[in-house]
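Of the protein chains in this complex, all but one are displayed in their positions.
Residue numbering begins at 1 within each chain, and the chains themselves are lettered A, B and C in the order written.
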Amino acid sequence: MPKINVKLGENNYGKAEVNLMKVRRDSARHEIQDVQVRVGMYGDFDAAHAAGDNTDLIATDTVRNSIYGLAKEGFGGSIEEFGKELVAHFCKVGPKVSGAFAEFTEHLWERIEVDGPDGQKQGHDHSFVRQMPKRTARVESRDGGQTFAVESGIRELYVLKTTQSGWAGYLLNERFTTLPETHDRLMASYVTAKWEYAVQDCDYNAVWERVYGQLQRTFTDHYSPSLQNTLYRLGEAVLEACPEISRIWFQMPNKHHLKYNLERFGLENNNEIFHVDPEPYGLMEAWVERE
Amino acid sequence: MPKINVKLGENNYGKAEVNLMKVRRDSARHEIQDVQVRVGMYGDFDAAHAAGDNTDLIATDTVRNSIYGLAKEGFGGSIEEFGKELVAHFCKVGPKVSGAFAEFTEHLWERIEVDGPDGQKQGHDHSFVRQMPKRTARVESRDGGQTFAVESGIRELYVLKTTQSGWAGYLLNERFTTLPETHDRLMASYVTAKWEYAVQDCDYNAVWERVYGQLQRTFTDHYSPSLQNTLYRLGEAVLEACPEISRIWFQMPNKHHLKYNLERFGLENNNEIFHVDPEPYGLMEAWVERE
Amino acid sequence: MPKINVKLGENNYGKAEVNLMKVRRDSARHEIQDVQVRVGMYGDFDAAHAAGDNTDLIATDTVRNSIYGLAKEGFGGSIEEFGKELVAHFCKVGPKVSGAFAEFTEHLWERIEVDGPDGQKQGHDHSFVRQMPKRTARVESRDGGQTFAVESGIRELYVLKTTQSGWAGYLLNERFTTLPETHDRLMASYVTAKWEYAVQDCDYNAVWERVYGQLQRTFTDHYSPSLQNTLYRLGEAVLEACPEISRIWFQMPNKHHLKYNLERFGLENNNEIFHVDPEPYGLMEAWVERE
Partner (left out) sequence: MPKINVKLGENNYGKAEVNLMKVRRDSARHEIQDVQVRVGMYGDFDAAHAAGDNTDLIATDTVRNSIYGLAKEGFGGSIEEFGKELVAHFCKVGPKVSGAFAEFTEHLWERIEVDGPDGQKQGHDHSFVRQMPKRTARVESRDGGQTFAVESGIRELYVLKTTQSGWAGYLLNERFTTLPETHDRLMASYVTAKWEYAVQDCDYNAVWERVYGQLQRTFTDHYSPSLQNTLYRLGEAVLEACPEISRIWFQMPNKHHLKYNLERFGLENNNEIFHVDPEPYGLMEAWVERE
């Protein structure tokens, strides 16, 4: 068979799932950051792919070492800032590297609550307990580390309300439609969100905390006619609270809580007993943006 | 080939992963319980197994229906009490059933924090956010529902301390031993615990809360020479705080945080930069009991 | 606070993780297809999001019903063809729908091997055992179901070779580089691939089988100087074997098998004893394309 002509398209390489814990011990009150990092590099890596010539490759083991080494020298604040440091480093160090990205999943820990000397509850100096939601970030440069696209986010924020939610007025006269309308249902979602910035730089930690609080509060404050409307309201509230953010994306599964049919057994079910059905689920994805 | 003689040994059947949410709407301040339930029945089920005669079997679909139906009629308080109701029911209803068990994994939710009318933070009436640790329980009867063995527990309690932990004085002169001693390390564990009761009945919810708080506080309050010693102290503290509990079991993985070797790069690592190694891990299991 | 101006950006909604098994009983030799489906719709859904007006929404429960109903009426061959049917349907039925996508993960089953009447092994007529790799597909239309972009793929293809792989000649004189070169290592990857077509239509099942076989054979047939080079060779071989395919993308983690340091214990390790390290891992992604 005669050889066909093929070429390398868009590609990247690097190290994934680098688990890094940084402890700051400047005082007796320790601070921790617990992150899983992925770094990837873009560039002209044709020789390695097509000819098996590794001259222009950096070992992914070196990527790992670099992440730990740079975390010691830098990583003074947010994962977003550390992402810029990492991306700039690999753009500088990696042969033929034209761009790079760093992705983070940060595990959140709260201080364990103990009795303080005044009898008041206070957070312990060096003991922590893991929380459920995760903070995420992605930093990318395509121009060799001169400018950065920054994206921040949240994952595994599982919220639920037991009333003030309905689903009605949708397309009803359709062959496969059997679902009845309701004006009082249980609504739950396992929120993933990510946002982009209107500014080059800001206090990323402060913005994240503001988004995190706002998402929860807005979830509580309205009657929800659909998950789509709640998603939009969440986006609107975040954009109002955070001028630093240009747009925000949500992926919101509808974690169905189905009223169990107890009438068959002579029992009434006034929205008390639900089957939590893991699959399938409604899934909504949308960007909410400034006009 | 001549038939050999075989017989049925210890066995049970039932339904697993029944996801049940119960909402209590007695007032505007809703209460929720979100549980995954498994029920199994013991008894003389030889005919079904050996002869394909289903006369004495109850459909596992019926087990499911029953869990939802009984949750409506009962389930007024703790999962432990509901477990007794379920076990008693299946002992009564299931043909040839001599005993049964009910196992629970309860997802914990906290009220979302909002601003109250007085400007103080308060928990919302009907909106919740999922927490990470899970509450567990197992109730079993082997005498047809007359007496119950109750076991309660906790899973996915992930705790970490950045100092006040060491590992030294262990067997050192051994062929395969290369680990150096340390008097200051990071210690973390993903605690699973379960406990048995010294009493027939008690306020299971109150005991669980007491254990949950005590485990966290005791984790903070000592220098730990080993995970084994911390495990023992946790058990001791729980038994002191909870006269209702007769003994407690822990499974505690040592979630290793390994100081990354930065000296190779001319950097000092004063317990600041760690590799969080997911596998393998030290694993300790022990009962701590009253004498 | 004065309202800010926000608008809805790119968005879609639908149903995810719809688990569908179709059994074809045309003869005693049954055929099965076991798929997990996600469907999403694009269109003008501003009223639902911004105003809570559901008039133009179709219930995601209807999406589910439709998938099962259309699987009965259609789904005569490949998941790719069924994807076109689904996408065309939702473009036609959904109000204000301008486009849609259908994504599939197909679980693969092999017939259980039994003794045939002639003493030869043969596959059973109606009994199956699940295989590990999964087949995937994604079909999308952005023009109301007139034209389709089709993408096929494979996931969870875990391959390993115990020799004929090395890693040398990469950037060595770098601050964070400590990894030594090797000319004989163990190489393994958990391959994800997806490909696009040069043709509007073809025998998707036949192409998939050809790719599946080719990936495995090409993995065996060369000395690998890097995972990047093997990735490229896999792509090249697929493009040679399948004129129907225009380009193919791979995500290939380097599942590290690290030679365990036994010299410390006076033991030689001639590439016999490896630690399989789950995290972190090198990760390569690339498109291989026709020139």
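The rule we apply is simple: contacts are C-beta pairs under 8 Å (C-beta built on N, C-alpha and C of every residue); 3 or more make two chains touch, one makes a residue touch a chain.
Just so it is clear, the model here is predicted, and its values are computed rather than measured.
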| item | value |
| --- | --- |
| Chains shown that the absent chain touches, full complex | A, B, C |
| Chain A residues touching the omitted chain (full complex) | 175-176, 178, 264-265, 277-279 |
| Those residues of chain B which, in the complete complex, touch the missing chain | 1, 3-19, 38, 40, 45, 48-62, 64-66, 69, 93-95, 167-171, 174-179, 225-226, 228-229, 231-232, 235-236, 239-240, 247, 249, 253-254, 279-291 |
| Residues of chain C (touch criterion as defined above) contacting the omitted chain | 19-25, 30, 32, 34, 65, 68-69, 71-73, 109, 112-115, 124, 126-132, 157-164, 186, 216-217, 219-221, 257, 260, 262, 264-265, 267, 269-278 |
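Rule of thumb we're sticking to: only the chains that are shown with their structure count from here on.
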| item | value |
| --- | --- |
| Chain at the geometric heart of the assembly (C-alpha centres) | A |
| Chain of greatest Cα-centre distance to chain C | B |
| Highest-count interface - the chain pair sharing the most C-beta contacts | A-C |
| Rounded Å distance, chain A centre to chain C centre (Cα mean) | 23 |
| Centre-of-Cα separation between chain C and chain B, whole angstrom | 36 |
| Chain C, residues touching no fewer than two other chains | 175-176, 178, 279 |
